[in-house]
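Omission of a single protein chain aside, the complex is shown with its protein chains in their original locations.
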């Protein structure tokens, strides 16, 4: 086996299930000189949809052509495929308000090489985190948002993202609701962290809601933002135990550790091409 | 220190907070020859309520009198107190429908001595679990429920419970909604297991709801039954990780282990006098 | 797609990794009219070993022949394959001493259909659990063990297992150490539950060891028994939080819930052909 010498392609596929699809895709790769390193698949039996993630070491020497050709082959089998090229470093942008913990966690993972991406910029509706960003050499844009200027603010952010070729927008405790229009126009996934175990405690102040309800676990949920608030496909969730001893400020403090780890895990999966969205759900090949 | 020789009293107290209350209660016990073995307390700072659980070894030789006297002293300090006597074995009844796992778990813990209680009877709206109960020597009553006979069925159950002096009713996956009138008349706590992480997925078929929403964790919640469905004070919750690979039947299977362990833990705390209810919340001195 | 109509074959394979192996196996199944429903694979990069579990719906109408033929094909590719036939119900035996919780948990899962197997018998070195077994209609053999009769006791158990065609022996808190000779002669996997987070606290009285060390989590480990005590390949582990408040008896009580759930999960995976052993490790396709 040739180890780690050949460039690696990663394909994400989905489409109507049919007999022989696994053999067909594996056969194509074999015939083109590829060596499958990982392959993970899933069938939704109710919807009769087939999902697959395949990593293979290519020996063709013409990666872009091979990727395109594989996409065409998949399409011919009724599948939608996206193929990630090894040289490609995705560009992300981060939207944040005042709480720094998720931003810090993302930035430090990026700094230590855990995230393979380029952080184009951080956009915030407050000035508070400018120094934190600039300290790490990340461009910071303050775009204030108020009811009268919301449209304009969103347009400014969109212009920045498009100029930079942003491929993923991360909402790292961004306390503004993005308009349906923004989400439609942004043209890339928008990953949000909600500070509750969705679908419990949708909307504002979920820790206050959790405290009022007297729950014994609090949670955090990473999900794709959609036009309906806190309703998008869920990527990752985790919880931590609380008791009557914890007041709202304790929930907020304990929740911070959840939020940052859940969001960073979801971003990692996105950067590694591990997530497929279908309807209101996700398939995560972890 | 005299170890495990003297009888043990356990008091649960709650009332308006005031300076010196800890010293006052501890002082009373000391003066009456008691030795505090455990004491746990909590202050709700918003509501200014004080909660305490105290276990002490008594040397008075007159337990009932001492317990009553302590209750009077607490009342004089504005506190509501209940004192459990060491010789008292609480009587419980179990309501169940067709799923046996929670019933089995409760019964086996009782058989092996983990639960200190008397199981007066099991009441079910189906015949299915009669043999399971009789195998363990537990009386089984089949009380069918349909829309037209619900009142009558509840009255029959109530009569049984009152005759047996039931002090705790456990709903071990009982798939009927108890009426507000039943809950008012039963005169003892009613502990339910709901097969979701409340307040998410209230009502019927929570695993189906969870699957449709695409959550990445499923949960179970033990709570006191109140007149509003799935809204009573939460005692215990736990979750387990699921993924796109799990269909509804997997969630149901995985959920069973959660349900039985969460319910049995809540029942254990109840039997050990560890739970205080206030408003829609609980204080659990675990 | 034909859903759940055709019989399902499950193959577990392992062998030296080589290019095209995925395509090759998938191609064989496709050519023989099969439809791959699940396929999961793993590569150990250090050892250069390839592992796969494939489930496919067969349309050949000759299952045994197809399974044998697939095994031959795999062998021709340097792989060791075992193929489970859909009609086959595996036979298990349980060894237990005095603690009933793991036995109960296994038996109840079997009774409610969660485990697809036949329980040939329960063998114990004590009489205590006879009634528990007979209540469920399971044959119980009392084979006492003492230093002088150990060899003979093991021989009697072996004879029983061979007579019954036992395919899995489960040690459900069996407090005797099986000899290397027994393990060699038994001719099927032996699954044990150890009541600690291995490799911490090997040997006897692990909860006492854990309490003496002051750990903040206790664990349970399901592993295959080998000639070296508590050293065999680990299948499953879990932990639960403890504190200074818990004495040894609390650890034992809390540990029981861990032990039964960890062991039952490991047995479930075994019965569903999800585990491959290599060296001192396992691949669990869950």
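As written, the chains take the letters A, B and C, and residue 1 is the first residue of each chain.
As a convention for this text, contacts are C-beta pairs under 8 Å (C-beta built on N, C-alpha and C of every residue); 3 or more make two chains touch, one makes a residue touch a chain.
Predicted model only: the values in this text are computed from it and were never measured.
Asker: For chain B, which residues lie in contact with the unshown chain of the complex?
Answerer: Counting over the whole complex, chain B touches the hidden chain at residues 1, 3, 17-20, 22-24, 26-27, 29-30, 35-41, 43, 45, 48.
Asker: In the whole complex, what residues of chain A lie against the chain that is missing from view?
Answerer: That gives, for chain A, the contact residues 100-101, 104, 108, 112, 114, 135, 253, 257, 261.
Asker: Just the residue numbers, please: which parts of chain C touch the chain that's not shown?
Answerer: Its contact residues with the unshown chain are 42, 44-46, 51, 197-201, 212-217, 219, 233-239, 243-245, 247, 280-284, 286.
Assume only the chains that are shown with their structure count from here on.
Asker: Measuring centre to centre, with centres taken as mean CA positions, what chain is farthest from chain B?
Answerer: Following the centroid criterion, the farthest chain would be A.
Asker: Give me the rotation angle that lays the C-alpha atoms of chain A onto its copy chain B, rounded to the nearest 5 degrees.
Answerer: To bring chain A onto chain B, one rotates by 180 degrees.
Asker: Between chain B and chain C, what distance separates the C-alpha centroids? Give it in angstrom.
Answerer: Here the centre of chain C sits 36 Å away from the centre of chain B.
Asker: Where the CA atoms of chain A average out and where those of chain B average out, how many Å apart are those spots?
Answerer: Between these chains, centre-to-centre, one finds 42 Å.
Asker: Any chance you could list the residues of chain C touching two or more other chains?
Answerer: None at all.
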